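Remarks on the structure that follows.
Only a portion of the chains appears, each positioned as in the full assembly.
Lettered A, B and C in written order, each chain numbered from 1.
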Amino acid sequence: MKRADVTEKILTAKRLKELTWEEIAKKIGGASKIIVTAACMGQMKMTKEQATKAAKLFGLGKEETLLLQEVPYRGSLPQVPPTDPLIYRFYELVQVYGTTWKELIQEEFGDGIMSAIDFDMTMERQPDQKGDRVKIAMSGKFLSYKTY
Amino acid sequence: MKRADVTEKILTAKRLKELTWEEIAKKIGGASKIIVTAACMGQMKMTKEQATKAAKLFGLGKEETLLLQEVPYRGSLPQVPPTDPLIYRFYELVQVYGTTWKELIQEEFGDGIMSAIDFDMTMERQPDQKGDRVKIAMSGKFLSYKTY
Amino acid sequence: MKRADVTEKILTAKRLKELTWEEIAKKIGGASKIIVTAACMGQMKMTKEQATKAAKLFGLGKEETLLLQEVPYRGSLPQVPPTDPLIYRFYELVQVYGTTWKELIQEEFGDGIMSAIDFDMTMERQPDQKGDRVKIAMSGKFLSYKTY
């Protein structure tokens, strides 16, 4: 059994029970909606407690419940560049703004990177008269390149 | 002459005059630091007024000044996945969170995308005792898939 | 169960019942023939009403009917460049005319893109003495690049 099989089973249960991620995140708890969704999509591990609740909610068996507690082999896209337009737009941002981010982060912080591990993110709807907006705020620890 | 030649010339001038992007953005004006930097990196066009100031600041000739006012062929990365660690981390976020973003944006907004065109972004230093953080906030108009 | 499985099941039903897309679009209704076909091919979502009619027409089960109402992970081609000659010709148009479209749209509208989301399309047979022609008309909202 692979983690992708658990993801598929979760998506089937979500579909048949007509659950939203909002509801799932509340029922599983222990982390933000983004992290819980990412865990269900096979990109984050769950704690034992979360996995137990997920098992109950989605009707998972023993191995599936244990698999949710393992660190997954990360990478959620079937191919790159992503063919799905919603996801591609984020890829496009990296394509267009990549070198700009590099220049500005380095000017502010020196040589290093923004961590994608010690990292958090929020996503919300921003009402706007000309059409609502998706607002995403990311925050990652700056890590300096070590010289020795 | 190609837009990449202008970018190289701008970077040489920035280097020799020991300018920061902060200073450059102030001197060129007319847009945020991110947009001005992106324009210098060859990813955005400048207005006539901005290009004239840029020409003065960087010592550019006539064709170079005109080129800055043209829409560039966008795409700033020499190869994908990007080999530079700072930029790769953003690519990694798309790899890991791509499907999660898709699920959560669609649950909130329905079928559509977050625009990467009607889009804005801020980047700032977030002081933090455990080490300062890079904070990026993005906001893009939600565009619904049209059916007809 | 994946969306591709529903597409395969729909194609089997279409084949055995000897239905045309014309007939399918009429029976499912609620949108143009292009959109209904794209939904059956796994590229668009259906409304609840459409999915219910599709379920009846193709003999689909509960999960399949729900899956048709979800936004799919878009991207219909098994590989790119597409090996099928009919589809390749469209890819070839992008290869040959891509930069021309860019020049002319930007000259007319300024910096931005033609939306592929707020977008519609018609396809029709154009009788012609030298051989009938395929006529495709596309219309996408122009979206201006935002600077800020």
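The criterion applied here is as follows: a contact is a pair of C-beta atoms (placed from the backbone, for glycine too) under 8 Å apart; a residue touches a chain by one contact, two chains touch by 3 or more.
In this text, all values refer to a predicted model and were calculated from it rather than measured experimentally.
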Whole-complex copies, counting every chain including the 3 in place: 10
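Operating definition for what follows: only the chains that are shown with their structure count from here on.
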Interchain centroid distance [CA atoms averaged], chain A/chain C, Å: 29
Length of the line joining the C-alpha centres of chain A and chain B, rounded to whole Å: 23
Centre-to-centre distance between chain C and chain B (centres being mean Cα positions), rounded to whole Å: 32
Touching two or more other chains - residue numbers and ranges from chain A: 82, 84-85
Contact footprint of chain B on chain C as seen in their complex: 31-32, 35, 44-45, 71, 73, 99, 102, 106, 110-113, 115, 117-120, 143-148
Contacting residues of chain A [partner chain C, same complex]: 8, 12, 15-16, 18, 78-79, 82-85
Residues of chain A that touch chain B when the two form their complex: 20-22, 33-34, 37-38, 41, 43, 74-77, 80-82, 84-87, 89-109, 112-116, 119, 121, 123, 125-126, 128, 130-143
